[in-house]
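Left out: one protein chain. Kept in place: all the others.
Labels A, B and C are assigned to the chains in the order they are written; within every chain, residues are numbered from 1.
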Amino acid sequence: MATSPIAEPPQGDVLAERFARTRALTEALVAPLSDADATVQSMPDASPAKWHLAHSSWFFETFVLRDHVSGYRLYDPRFPFLFNSYYEAEGRRHARHRRGMLTRPHLDEVLAYRAAVDAALLDALPGLWPDGRALVELGCQHEQQHQELLVTDLLHLFSENPLEPALFPPLRKQPVAMPAPLGWIERDEAVVEIGHAGAGYAFDNEGPRHRVLLSAHALADRTVTNDEWAAFIADGGYANPRWWLSDGWAWVQREGIHAPLYWESRDGAWTRFGLDGRRAVDPAAPVTHVSFFEADAYAAWAGARLPTEFEWEAAAAAHDPAAGNQLDTAGPVEPRPSPGGPALFGDVWEWTGSAYRPYPGFHAAEGAVGEYNGKFMSSQFVLRGGSCSTPRGHLRASYRNFFYPHQRWQFTGVRLAKDL
Amino acid sequence: MATSPIAEPPQGDVLAERFARTRALTEALVAPLSDADATVQSMPDASPAKWHLAHSSWFFETFVLRDHVSGYRLYDPRFPFLFNSYYEAEGRRHARHRRGMLTRPHLDEVLAYRAAVDAALLDALPGLWPDGRALVELGCQHEQQHQELLVTDLLHLFSENPLEPALFPPLRKQPVAMPAPLGWIERDEAVVEIGHAGAGYAFDNEGPRHRVLLSAHALADRTVTNDEWAAFIADGGYANPRWWLSDGWAWVQREGIHAPLYWESRDGAWTRFGLDGRRAVDPAAPVTHVSFFEADAYAAWAGARLPTEFEWEAAAAAHDPAAGNQLDTAGPVEPRPSPGGPALFGDVWEWTGSAYRPYPGFHAAEGAVGEYNGKFMSSQFVLRGGSCSTPRGHLRASYRNFFYPHQRWQFTGVRLAKDL
Amino acid sequence: MATSPIAEPPQGDVLAERFARTRALTEALVAPLSDADATVQSMPDASPAKWHLAHSSWFFETFVLRDHVSGYRLYDPRFPFLFNSYYEAEGRRHARHRRGMLTRPHLDEVLAYRAAVDAALLDALPGLWPDGRALVELGCQHEQQHQELLVTDLLHLFSENPLEPALFPPLRKQPVAMPAPLGWIERDEAVVEIGHAGAGYAFDNEGPRHRVLLSAHALADRTVTNDEWAAFIADGGYANPRWWLSDGWAWVQREGIHAPLYWESRDGAWTRFGLDGRRAVDPAAPVTHVSFFEADAYAAWAGARLPTEFEWEAAAAAHDPAAGNQLDTAGPVEPRPSPGGPALFGDVWEWTGSAYRPYPGFHAAEGAVGEYNGKFMSSQFVLRGGSCSTPRGHLRASYRNFFYPHQRWQFTGVRLAKDL
Partner (left out) sequence: MATSPIAEPPQGDVLAERFARTRALTEALVAPLSDADATVQSMPDASPAKWHLAHSSWFFETFVLRDHVSGYRLYDPRFPFLFNSYYEAEGRRHARHRRGMLTRPHLDEVLAYRAAVDAALLDALPGLWPDGRALVELGCQHEQQHQELLVTDLLHLFSENPLEPALFPPLRKQPVAMPAPLGWIERDEAVVEIGHAGAGYAFDNEGPRHRVLLSAHALADRTVTNDEWAAFIADGGYANPRWWLSDGWAWVQREGIHAPLYWESRDGAWTRFGLDGRRAVDPAAPVTHVSFFEADAYAAWAGARLPTEFEWEAAAAAHDPAAGNQLDTAGPVEPRPSPGGPALFGDVWEWTGSAYRPYPGFHAAEGAVGEYNGKFMSSQFVLRGGSCSTPRGHLRASYRNFFYPHQRWQFTGVRLAKDL
């Protein structure tokens, strides 16, 4: 989370506008949902839409209004128990895997809670000190993360319904030519600076900025396509232990994995389920919904490896993090064929070969928000670059996302690398 | 299920009225529900309200309209996959423990499905042959069973919500004196007739009627009260393996069982959760939401045993099955103190010591409806007498309900018996 | 267990000889075992041979020597914790599923413990009062039960070894003709006396003797053969839910059951694993190692049902319980074709359709031995008649064995019955 040494929080009016825009996008995303759509939890890893709506409001209410606005009274004293996610310092809370039991409060009541928090916060904002404003900024960043989860959790929920409902109508797509064969961007051994620096916002896990020595390597100039992935499947990639990490092979066998999540073969052709329902797989688009295990096996099959997060960040430093296919408005987001050159941001989160661990000198922030990142630094892998469901404006070259190696309900994909 | 040798189905107009009344009560029960309330599945044993609404309609649509009305076209060809419960002969179906994923169709769409089936069935009814009418009768009986499950499944769902919502406002209660000490109704050894006989409706598992020899025994003249149960708890009943069956003791320890389901101690007094929210336990009312294991342990502690289902049926033959505390309208049903003499029907299903097994000469009906009862005849125990959530008119002295010995989310209670 | 009203225990010298003979057979059974063979536990339901050896000694030491011989000092004060099976009243004990961790004491040390208990008991026997002698008798009966478990647990252990070792050399077999087609023994409705009566030994669950009304029925004159079972398999019996109880069908699918335990198809023919290794299935021999679920499904497929335990007992009353294929000496016991007429005892335990429940008037004995039978009276089914691994002399017409419906590592088989 943002700590004052790293970043000076924006002034009140800039922050007010950012706050309002962020909150509005969340609400646009849930606009097509019924009360039931917003309530059900489809797996322990996912949360109901209603919970995302309420939890992101609880975050502002707790860390800004309760802690920095004198005389503020909680909207409902029962809500902290319901809508705290994992902050041990904030006391006991509803069990994560039972979030789907909350048929009450109703979606409308949760939206009313949001509106009340919005009004109180916009009212209080002009009088907040910098540490309070920093928490508003953190709350906006936090809500953007929940926007991405909201999209992927809804996709998972709808995929569990045999009716395969479409949350949004499909986009009209431009036919795009298949991308050129993979090219490689080579780099000699070098010491580079890694981690966030400068004035903008960053999470605590992006710092401190420090030097890292990169070995000589090459980075693919684009991500792996569905067409290439289909070739891996056709070559028996999911049936050959040679390509797989031991834990990955156990996972493939235990779960009967044989294709990316949401893929099904219908009448001999691959289809995928998306926010616009079930449709044909686009061969030219980046493959997505693959786990680290699958990404690693694909790379081994392709005679390559996954990049380190440092190789990725060094390459990304020259790119615009606000470019590419990212989330701007509610709709059927999905990775799409990119005709041009290398795009490092958007489309799919790229699995790196780097385990998620702290940087030298890392210290979690004090207090409850200190639980934001540091306590998850075991057994997960870093992903970089954001996806089609990451809100535009949220990303940086130094941004670190992280998931367990078997998880694949996010928009996750693969970029290859090689040693030189 | 009803087989023609047992019962002649009612004539069309009687049946039409019964059908309409049954369907209306189901809809009254779900009237206070939000779309989300009607969608969530709180445990694999329970089903969502929406599913009960649709499944009971699917039953009429499949076994009456599809099979007995020429030219009938399915309302939605995708619904049989969604709303078949366990009829293997009817083909593949949605997994039971994933019923809560069906946020679509919306509650309103399910109600529209119900209305369409109702219209088609009332339209077809005058032209149905007796075997078709028998299936309408079976469908009404089937729907009554789902009314009871609907009530108990909703109670379970709401109990999982930390807000402890009340589905209905509480009833104003009449103060009732504590019941008199338990009396015993003695009976010498005798051969009795057991099982359904005569013209009325009965399920296949209630027959054939046959002779059974009862040993000399005594049956308690009322069920065990909350007050008596609290004495069992206070005496360490849940902590002493001496009273428990081996499987029951393992269950108590594994699940941390220490009181009936929905009981919690607040400020030193027992409370229970009900359809009207959390309230004080009424000491004079029959204890409910106890498992067979608990019932059996209580009986051992009390120096008694559970009655056999035959002892119960022989005693019940002289009683009116439509009397007592049963379900008439939507509302906060619960067992209540009964001031008068022995009431065998209503209030709580009474665990018997009889394993659920077929009667001599039992044959399941042919076809899909043959899966109604017979295939569940292992490892379950028989309950008799109906409960406060059994629709009035559904019960008979020969009626056999059955659950696994650890289950207790139904309105289940205890009547003691003794050998003489 | 034996209670004094039921049976007067034998005089000292008869008992001493019975005791010595029983103990000797146990030791003969384990003679071919290595220390490792005697130590490993192959599943939670089974116990290591060493544990059977020690536990049966602990039983005599605890309930006879400790409780009835003044001044007796425990052989090793740590052994009660290790070798108590499930007697809650005897205090804490080693977890059942961890019995295979006891590599120490060594097999030789356990045998030394046995020898010391034997010596002390034979020394004390002349001075025991009837209640002490009754416990010696119970201990012998108890040890006979463990002899049967010892044989079946060893068979299971060896079946888990890919080397498929033979514990004993195979017997030379006489060629026996296939049995004649199944005949039926019919019986009209009648009231019969059920349960143990008279002077001999019996367990508490065999009483009290009481009247039961049998419906008119027919009982098969022999058990089902391997040949008949193979026809059930060939007809798709394991793949058709129509024949199965719901719990049984779930078990078949979850566990991938497709034939009796220990059967494997090799080069197109059925083989079975036995105490003499893997050999061809004998088509004329009774099928064995089938669960209640399989037995019930077979009966449904055959248009019949399983007998009740009372039908079986009434038929068995006229037979000699010490006749037939039972355990006399250590060796590769297995069911064998029986050329003659109906044999009700020996070969295979016959699944009945009766749930294991107490008889009218049943009361468990006081004290720790009161846990012997009564606390297992839920969710299990009664088997009758004994098997090829039941020690000869142990059986009676009233004898009740019981297992869960999915269990099949005992020598369990099927006799059909029909309603008339």
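Going forward, a residue touches a chain if its C-beta (ideal position, glycine included) is under 8 Å from a C-beta of that chain, and two chains touch if they have at least 3 such contacts.
Just so it is clear, the model here is predicted, and its values are computed rather than measured.
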item: Shown chains that the omitted chain touches within the full complex; value: A, C
item: Chain not shown: contacting residue from A:V69, A:A317 or A:A355; value: A:A355
item: Residue among C:L53, C:L102 or C:A285 that touches the chain left out of view; value: C:L102
item: Touch criterion as defined above, residue of A:Y113, A:F158 or A:W244 at the omitted chain; value: A:W244
item: Absent-chain interface as seen on subunit A, which is shown; value: 86, 88-89, 189, 191, 210-213, 215, 217, 241-242, 244-249, 292-293, 296, 305, 353-355, 357-358, 360-361, 375-379, 381, 405, 419
item: On subunit C, residues whose C-beta touches the chain left out of the figure; value: 34-40, 42, 50, 78, 81-82, 94, 98, 100-107, 157, 160-163, 165
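One rule holds for everything that comes next: only the chains that are shown with their structure count from here on.
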item: Chain-level touch network, classified as line, ring, star, complete or other; value: line
item: Longest centre-to-centre distance from subunit C, chain (CA-based); value: A
item: Where subunit A and subunit B are represented by their mean Cα positions, the distance between them in whole Å; value: 46
item: Centroid distance [mean C-alpha coordinates] between subunit C and subunit B, Å; value: 38
item: Interchain centroid distance [CA atoms averaged], subunit A/subunit C, Å; value: 59
item: Of all residues in subunit A, the ones touching two or more other chains; value: none
